[in-house]
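Can you keep this structure in mind? I'll have questions shortly.
Now for subunit A:
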Amino acid sequence: MRKSFVTSLGALCLLFFCSPVLQAQESITLYTQRHYGFDEKVHAQFEEKTGIKVNVVKAGADELIARLGEEGERTPADLFMTADAGTLTRAKEAGVLGTFSNPELTAGVPDFLKDADGAWTAMTYRARVIMYAHDRVKPEELSTYEALADDKWRARVLIRSSSNVYNQSLMTTIIEANGADGALEWAKAVRKNMARPPQGSDRDQIRSVAKGLGDIAVANTYYLGLLETSEEETDRKAAAAVKVFFPNNAGRGSHVNVSGVGVVGVSKKKELAEKFVAFLLSPEVQAQFPENTFEYPAVESIELSEQQKRWGELKADQVPLSTLGKRNAEAVRLFNEAGWE
Partner candidate 1 sequence: MAVLAYLFQPAAEWTHLVRTVLATYTWNTVIVVFGVVVLSMLLAVPSAWFVSRYEFWGRDWLSWALVLPLAIPTYVSGFVFYRGTEAATDFLIWVKLNVGIDAYFAAELGIRYGLLMIALAAVLYPYVYLACRASFAQQGKGPIEAARCLGRSRKSVFFSVALPMARPALAAGGLLVVMEVINDYGAVNIFGVPTLTEGIFRTWFNMGDKVSALRLAGVVMFVVAGLLLIEQFLRGRARYVETEGALAVPQRECLERWRQLRVLLWCLVPLVIGFCIPVIRLASWAVMYLKENGWGSLPFGEAFLRGTGLAVVTAIVVTLIATFFIYAVRLKRCHYRRCANRVANLGYTMPGTVVAVGVMAVFGAFDRASEAFLPVISGTLLAIAFAYFVRFFAIPSQLIRSGMDRMGKPLEEASRVLGERPLNTFLRVNVPLLRGAIFAAAMLMFVDILKELPLTLILRPANFETLATIAFSLAKEGRLQACALPSLMIIAISGIGLAFMQRWMSHLDRVTSRKEDCEC
Partner candidate 2 sequence: MPAIELSGVTRQFSRTRRPALLDVSSKIAQGEIVALVGESGSGKTTFLRILAGLEEPDRGEVRIQGKSMAIGGRRHAFVPPEKRKLGLVFQDGALFPHLNATKNVAYGLKRILPKQEWKERVTECLCLVGLDGKESCYPHELSGGERQRLALARALAPAPDLLLLDEPFSHLDPALRRRLRADIRQILEGIGKTAIIVTHDPEDALAVASRVLILNQGQVVQSGSPSEVYYRPANQYCAERFGPANRVIIGTDQTVGWKRPEEARWIPCEVAGEGYNVSVLDVRQMGPLFEVLVQPEAQPDDQWLCFLKEPGNLTAGEKGRVAWRSTPDPVVWRS
């Protein structure tokens, strides 16, 4: 009895552990950081159109880079997708990304939204903006990111932790514009102006502004769109209580970051992978992003959604995003120095 139990257990284990290896259909494998339900619909559309199945591994961007590095040539991954230009640049520097064989592929995407060497391209971008409680703050009081350091915002600013990559990339633009010393001063002042120690998600910052804990929040645009269409009524109310202000519109423009994708260098299915990238950049898919994830489509000339039009005119900071990724470690170091948790 014992022997047969052990044998059957062993057989079961073998079957179980080997099962994912056995797959027949033509497919590509995508390592992605994006957790949006909408992405799965896009994958389904792709499979419907081309018959190619998209296998997905979702995890943190840096963990995925580490995994790609460790797997080396035997990686099953063909594509790498993240929601931050910094990690894409890091992936490129780690040598895991190849280049697109055809520059025409990303022709519709403005230069500052893609890698100069063609290692990755944005598929969407989002702006990191100021959201203010429209009953307490007049838009005239707001101007730039730098102005958030002003004393009048003492205990009124809500912004999340510096561990978050969106804040880190915002910081890199501040460094780019004001130098490291200026950025450090700015971070210290903003930290002082916070309505509470940094915590929670962008969504939580917006909710807290609506509740009156602070008066302005720094958050990504699409979070407002998601709250406006939330399943929860309190979220919809919170979204109605704030308005969007695009900072630095008079100057360099608001800070934007991308969701981007690149082809894994050692992939054996580069052709299929590029087909998928082309599909992501095709008008039919691009047109769906504003309505579903409230991100700005990377390809110019795509119609924006109602909400996005209502938020106002976005002037994007044109600094090439790939250069920002290189300053990431510096940004984190400055945050550490400034005591911004």
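The rule we apply is simple: a contact is a pair of C-beta atoms (placed from the backbone, for glycine too) under 8 Å apart; a residue touches a chain by one contact, two chains touch by 3 or more; residues count from 1.
Per the selection procedure, all candidates are chains of the complex that A comes from, given by their letters.
Since the structure is predicted, the reported quantities are computational estimates derived from the model, not experimental observations.
Comparing candidates 1 or 2 against subunit A, the one that touches it in this complex is 1. Against candidate 1, the residues of subunit A that register as touching in their complex are 2, 9, 12-13, 16-21, 29-30, 35-37, 55-64, 66-67, 70-72, 74-76, 90, 154-155, 160-161, 163, 165, 168, 196-201, 203, 207-208, 211-213, 223, 226, 231-232, 328-329, 332-333, 336-337, 339, 341.
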